[in-house]
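Here's a structure for you.
Selected chains from the complex are presented in situ; the others are not included.
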């Protein structure tokens, strides 16, 4: 398939970037059923690290096998598949070249006591991404954590190395930590701030969570109210987050969280589409469903992002 | 435009420095409407990192787009434009060479709990500055913070590398932290000390805040009173800060803080001019105004620094 | 002896790995009395570091001499011998090439106060492993410790270097630390999680402890019960741990802990065999017995893993 004007316009926003990175972004934007549309659906499977194997895979035990996820992403025609080192390696030969991969380069786990602070371990390197033929590295930051400055410095260095070696950078910008209460983690002012920080750090693709209409920071709340920023609907909030990502100059994809009903998943996608977001990153809601159901659901999401549903 | 005697005299103060750094200082001093005067106005846009996107840009939503600020700085005829990595990159091709740029290489944010200490994350490198064609790196230190020694060591190393690669160093010297109360942060003895520390660390351009006539440190207060140091007016305080920056051998520019009325901005500039300061670094007071107002205000400031207003 | 189909099938699971690593895994799987079966018994002797010399060796004083353990592993026909730097060096010339060796590259000790956190010192390097002709490096992680992220980052780097130099990586994944109580350390949900983390970190061989039917983490417990995961017998728990190690795509061996009666040791091995585990790593239960008894016991274990007892 030839490149499209939509994709070319997206790439133009990545000024000053290496051709290698642009080629990798092009590769992901031109892969699968959404190729050429400027929209993306990515399958991420790092829940084994984050929540443990049983909580992640027992509901649909095929998922214990790393090959399952490669196949699901390929068969559903997604744009890319993201996972930690061991997970990607376990199918690296079998599926080489069949789908763009994103090496999730840091990971948290559910076995930390609270006292060690909100942080993740860096568990892979840019050279691992090169060796495994990945298109991008993925890296989580926790704006709001006392460890955030360290995480920003880690991704600065990894992003620099990755770009110089022609690898794109995806930042999972997840507000969390000492500065935030539970409502704050999903508040719209915080989500927009998280998108802005990722953009300022040089992310090529930004992954944030869908947000609520809660406003968390006092100083911010005053401004939202004074300026009448529309955060009433999910679509409006997506639009505000796109604005906060350099007025749409960066690709932003949204995640949906724990497994839920498909209608709810579709509603999310429609809001993302309506608000001008670039797509979904959808893990548990795909691989915890039986394979047939997951393929159905992903097919429906493709239709939504093609403006057909 | 040919170089001027004023600029040449300023450059002579940078003894022992590389020609590369002198050329970059020359470039900034000879750019825009203040070219050749020895005065500077710089547009800094790092508030998206420090305060979040809505608090920074909602008042004048054009500012969500990084291109807006490049254009504002160019059209207003300023000497330079300063911003973090992602912000500069987003216009790096479009505006290449049209205005000297300063890569703000570290950043704080409003999402840190108090317990992690006053610090910033280093979010860019000297090689990023080279790659993006910047004239200088900008770096904030927090004299008064328990993290200050670390920050001093970070900028020592970055300055060394930058100078050896022909990049100038701008230090934002902002007193803050465990050793200071709120009044202390803007006290004149602290401001002068902040200028001195930046100069001793080898800054080529020093950015400090305008100060009050408050005296914060007990030992210092005794000396100010015994020696009768004049700190009664803003102009006198600017003069004392210039003295504290190697008796005027270093370029010092002053920032004005949150958005306020234009008369107040002009008063500040007149005090800086009268006290022998080198100029203003003016962010929120420019980009949070409608573009036309901002251009008017910046034009008036140029006139003040040219001694015409 | 020629390679076997069983071993070749195991090696196929190590996708994307260097031929050097595969050759080392092949070497261990094709050595000793279990050669070619896909099963392994490894002798580990790091208890001198962990518990001190008298607790480790006084019961069978021949063990004070490092040569004793090389000879025991060789004469019993085991697959490999694992020990810390000094221990391996002390017989490195005498026994060069006679048995695959694993350099245990980090170690804890019983002389730490609780306040320093659960951690180990890295006491050897990949280059030591190369110099001493080792097949693998061994590294302990403590999922559950506040130091776990640091340990994950250490083994990420050591594993990367080792693989690039053709050395395999064995991870001892031992849950321990602030996030776990005593029962949690041996709970089945934690054991499975420990296996998963080691696999995600890129371990080629995973060493975990046999577990109990206790469920430690509340969120996990709900899933185990809702999905009816069978953890009633030791064999079922071994099977669940193999599943959690990429559905059996990684070699997992099990340790038995403090010295106990031989019947108990045999029962453990039968459960491992029945549950599809790859074998035993058996230290104190071998070298704290008189040599003749140990050889008898190890011979019996070989029979169990060959399916003959």
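Just so it is clear, A, B and C label the chains in written order, and each chain counts residues from 1 on its own.
The definition used in the following text is that contacts are C-beta pairs under 8 Å (C-beta built on N, C-alpha and C of every residue); 3 or more make two chains touch, one makes a residue touch a chain.
What you are looking at is a predicted structure, and each value in this text was computed from that prediction instead of being measured.
K.L.:
So 3 chains are in place, but how many copies does the full assembly in this file really have?
P.N.:
My count of identical chains over the entire file-defined complex is 5.
Just so it is clear, only the chains that are shown with their structure count from here on.
K.L.:
Look at all chain centres (mean of CA atoms) and spot the one farthest from the centre of chain C.
P.N.:
Chain centre farthest from chain C's centre: B.
K.L.:
Between chain C and chain A, is it the same set of residue numbers doing the touching on each side, over half shared, or a different set?
P.N.:
different
K.L.:
How many degrees of rotation bring the Cα atoms of chain B onto the matching Cα atoms of chain C, given to the nearest 5?
P.N.:
Angle of the fitting rotation, chain B to chain C: 145 degrees.
K.L.:
Rounded to a whole Å, what is the gap between the Cα centroids of chain A and chain C?
P.N.:
36
K.L.:
Can you compute the centre-to-centre distance for chain B and chain C, using the mean CA position of each chain? Integer Å is fine.
P.N.:
The computed centroid separation for chain B versus chain C comes out at 58 Å.
K.L.:
Which residues does chain B have that touch at least 2 chains other than itself?
P.N.:
In chain B, no residue touches at least two other chains, as defined above.
K.L.:
Could you list, by residue number, the parts of chain A that touch chain B in their complex?
P.N.:
Listed in rising order, the residues of chain A that touch chain B are 13, 15-17, 143-144, 146-150, 152-153, 156, 160, 175, 177-180, 189-190, 192-193, 195-197, 199-203, 217, 219-220, 223-224, 227, 229, 240, 243-244, 246-247, 249.
K.L.:
Any idea which chain B residues touch chain A in the complex?
P.N.:
Spelled out, the residues of chain B in touch with chain A are 48-49, 51-55, 58-59, 61, 64-66, 84-94, 107, 109-113, 115-116, 119-125, 127-128, 131-132.
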